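Every protein chain except one is present and positioned as in the full complex.
Labels A, B and C are assigned to the chains in the order they are written; within every chain, residues are numbered from 1.
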Amino acid sequence: MSGKISVAVLGATGMIGQRFVQMLEDHPYFDIEGLYASERSAGKKFGETLKVRDYEYRQETLDREISLMDLDHIARHCRIAFSGIPSELAGPTETELARKGVAVYTNAGSHRMDVHVPIIVPEVNPDQFCSVKDQDTYAQGGYIVTNANCASTGIVVPLKALNDAYGLKEVFVSTYQAISGAGYPGVPSLDIVGNVIPFISHEEEKMETELAKMLGTYGNGQFQYASFKVMANCARVPVVDGHTESLVLALRDQPSLEELGKALAGYRGEPQKLQLPSAPEQPVIVRTENDRPQPIYDVMAGTPARARGMATTVGRLRQSNGYYKLFALSHNTLRGGAGGSMLNAEYAYRKNLL
Amino acid sequence: MSGKISVAVLGATGMIGQRFVQMLEDHPYFDIEGLYASERSAGKKFGETLKVRDYEYRQETLDREISLMDLDHIARHCRIAFSGIPSELAGPTETELARKGVAVYTNAGSHRMDVHVPIIVPEVNPDQFCSVKDQDTYAQGGYIVTNANCASTGIVVPLKALNDAYGLKEVFVSTYQAISGAGYPGVPSLDIVGNVIPFISHEEEKMETELAKMLGTYGNGQFQYASFKVMANCARVPVVDGHTESLVLALRDQPSLEELGKALAGYRGEPQKLQLPSAPEQPVIVRTENDRPQPIYDVMAGTPARARGMATTVGRLRQSNGYYKLFALSHNTLRGGAGGSMLNAEYAYRKNLL
Amino acid sequence: MSGKISVAVLGATGMIGQRFVQMLEDHPYFDIEGLYASERSAGKKFGETLKVRDYEYRQETLDREISLMDLDHIARHCRIAFSGIPSELAGPTETELARKGVAVYTNAGSHRMDVHVPIIVPEVNPDQFCSVKDQDTYAQGGYIVTNANCASTGIVVPLKALNDAYGLKEVFVSTYQAISGAGYPGVPSLDIVGNVIPFISHEEEKMETELAKMLGTYGNGQFQYASFKVMANCARVPVVDGHTESLVLALRDQPSLEELGKALAGYRGEPQKLQLPSAPEQPVIVRTENDRPQPIYDVMAGTPARARGMATTVGRLRQSNGYYKLFALSHNTLRGGAGGSMLNAEYAYRKNLL
Partner (left out) sequence: MSGKISVAVLGATGMIGQRFVQMLEDHPYFDIEGLYASERSAGKKFGETLKVRDYEYRQETLDREISLMDLDHIARHCRIAFSGIPSELAGPTETELARKGVAVYTNAGSHRMDVHVPIIVPEVNPDQFCSVKDQDTYAQGGYIVTNANCASTGIVVPLKALNDAYGLKEVFVSTYQAISGAGYPGVPSLDIVGNVIPFISHEEEKMETELAKMLGTYGNGQFQYASFKVMANCARVPVVDGHTESLVLALRDQPSLEELGKALAGYRGEPQKLQLPSAPEQPVIVRTENDRPQPIYDVMAGTPARARGMATTVGRLRQSNGYYKLFALSHNTLRGGAGGSMLNAEYAYRKNLL
């Protein structure tokens, strides 16, 4: 008997699901009870469904069988469900699991704007975790916690650091998003080889609302959104993993670039204080070379080993006409996907919220 | 005797030089006197030096011999030199040619900030052409006219249209620039396959000054810069031709999106009135699909045939928090390179400025 | 009244279907009666379904409406159906159309191995056209003619030229196939960006049988296959259009490389003699540079304009250990797809086989 908490992975054959499985190998708190997917994959071995390029699973993981999703079975055997299922399916499935008493940590967007459902990045808004207590299902032990969409997650920690230090007024963000963000099969190669697609469905709206929700507060049973403005332009580029984001910021104060860099590099949150297993020691890495961050060098940033792909890298800090300019990069299916929910669950575990 | 004006192409083996050659085939005003390059290429046939993917030269063009650059010879035989040579070489070479009485139309950046040298996009600032008369060499018939850098050119016509109609206050621009913008051999494949490089040397500074110079005025022997602010973030992406640019604009007025689209689509300048050979009938094309413009579909936009790659395509017109958002795309080595200088020379020809 | 033959395009929203439409614009023999597709696209305008990067359709083509496929309607109004529908659907649909008296020219593989159905490349085996007369439906005017799969088509003309001149014994072929060969959405970008996939379902078997069928004979109601051997290895690479193929050949004779080049460059077939509209003047172009053919330069080879993308380009002719080595390149959705069937229909038209 391991003493670890039993967890289910929903959508285990998708890009996010496979990252959940990766992060759960040898996890100190959690044990995989089962890998779940649709009829199409049920019965296959996990190793027959691989889609992730840059991780080698252990043989016993490759040999695990994919099961058909059975909510009653999951509710009986798992305290947590990590969900990487598509949004259209995630809505009712996750609601039902919460009703059955399961703690759902999900990458899906379906419930992010629900009235008592938080979007948590534990370096940013761990206090909003308390909103789950106002969910109808909480009495039975069930609740839903979401991570933010991948493009918002990629910049929310630096924005939090700067908001704390200097007050954030306006965020102009343009994204260079990786193809893995669209899942598998996702973007047809004919559409993206040698191309830029200046449209990702609902992504700009998500960025403009999710960032404000996360940097806001929760009290009296409702979320109060932060008042800074976000203007987002989102585009897809031929990169496999790693969302690059161009930022122009209006701040209340006017720090020097050196101060700005220090505020970013020195920022630490609850995950760092608690030394959560998937928490990067330094959540925001500041590069001083003139051409970084780049996906090919920085996408896996983060130490220790369990936190690879969990740090955000920023670089090219500049000023122009009173605004601050920089580029940020983070891994969209690790920090911006499965890793986000994993860190949320680790935080809950350590805070006895499970 | 053709009656056409004899022109030299400098740097005829480079990406821009080869586009000059393309645009000069069967040109109604100009005749190629010679193709010039460095020792490395002199003596080769033009057809042995091809680097452009999507244009088929005529056999007689392919068979032309590349000559070693000889400024005296050029000055004796050519009224115009179209220059596609690298900036470090362009500075002294172009100065010397102007001294020798040649009208230099150049893509190089060396002289763009010179005190009496204009950066012309004839849809935008044909009136600034008069600044050449204040150049020291003008009395001998020599002068320098530059086209803007490729990323500025890609958005200056829509910005002009909106500035005229609604008053431009702030421009937040992030670029997704094609590899052909760096010339040949340019960007190593190891640096860009599957990657984004968030740095292009001096590009942001160029955008922040060149746009203001072009949208400003010339009088009393000096340029007066426009007062709107530009905040630029420039990045390279794995696209062959076509710079995509993300724009957020603050305008003085608050037009509806429909009005905005009409101001853009309806804009016409001097090249359209004069029906210059390389002028697109509609300089700014507005797409209404939800995922355009895209390099693979829109980079060659422009009619008639001689004006292919000379129109800017914009799309995704949106509003957010009082700002206007859109994406723009234009061909960086046609409209943003050789085609820019070609149009300048055509304008000069028709205005008897040659 | 145009005097042209009315034709239907089946699968008009797919990669091949859109190439059929391209080739039918202003066609001297054929008139598009209707564009047909499945429920998903019926009712849309053709211009809303575009997938081809490098061709600009006329506005009236873009405005044509896609109709739901109605075989009776097609049979009543069209002499020819050009079929670009998926193989699983093509089998019964094309059989039914032939039964209703329609001449079906198809890119689908379903009927290629049928007992009286020819695989025609008119430079190679126009004599096999007579096999249609043995099809059950011929009496009612209906029959099926197929073009070869794209990888076979890409090399069959050079192989025919060399077989005629020197006798072909063995063909070792490895392919570098473009993503457009898999149709749309086809290959997921996550599978092919920065990758090679050494497998294309059934492609090697097709090459090993279709080449032998085409270079064989038809007589006494059956096909006699050619006796040379084909050993094929097929792979997908991140190229948009254009199949490159590596060839090692064992010939009966031992020509010099110069003779080999002449046999290839000088080859002419029936389409050239008849000057069919889509026939390239020179079906096999021999490049002498040390690094050609390349997709980016040679994929659209072929003159006159209607025959762009219809020539095969070969290069790097070498000898090694008694074998001949070369590379070949041809456009997989023009010559190797829609263009192949178009040329077949043009041949039939001129031979009064319609």
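Criterion: a contact is a pair of C-beta atoms (placed from the backbone, for glycine too) under 8 Å apart; a residue touches a chain by one contact, two chains touch by 3 or more.
The model shown is predicted, which means the values in this text are computed figures rather than measured ones.
Visitor: Just one of C:36, C:143, C:176 or C:349 touches the chain that is missing; which is it?
Guide: Selected residue, touching the omitted chain: C:176.
Visitor: In the whole complex, not just what's shown, which of A:138, A:225 or A:297 touches the removed chain?
Guide: From the options A:138, A:225 or A:297, the contact with the absent chain belongs to A:297.
Visitor: Looking at the whole complex, which of C:62, C:113 or C:235 touches the chain that is not displayed?
Guide: Only one listed residue reaches the unshown chain, and that is C:235.
Visitor: Which is it among C:73, C:325 or C:350 that touches the chain not included here?
Guide: Of all options in C:73, C:325 or C:350, contact with the hidden chain holds for C:325.
Visitor: At which residues does subunit A meet the chain that is not included here?
Guide: For subunit A, the residues touching the absent chain are 50, 53-54, 56, 193-194, 296-297, 300.
Visitor: Residues of subunit C in contact with the chain that isn't shown?
Guide: Touch set of subunit C with respect to the missing chain: 170, 172, 174, 176, 194-199, 204, 208, 229-233, 235, 237-240, 244, 246-248, 290-296, 315-316, 318, 320-321, 323, 325, 327.
Visitor: What is the set of subunit B residues that contact the non-displayed chain in the whole complex?
Guide: Given the touch definition above, subunit B has residues 15, 51, 179-180, 184-194, 238, 240 touching the missing chain.
Basically, only the chains that are shown with their structure count from here on.
Visitor: Provide the C-alpha centroid distance between subunit A and subunit B, rounded to the nearest whole angstrom.
Guide: Centres of subunit A and subunit B (C-alpha means) sit 42 Å apart.
Visitor: Send over the residues of subunit C in touch with two or more other chains.
Guide: 193-194
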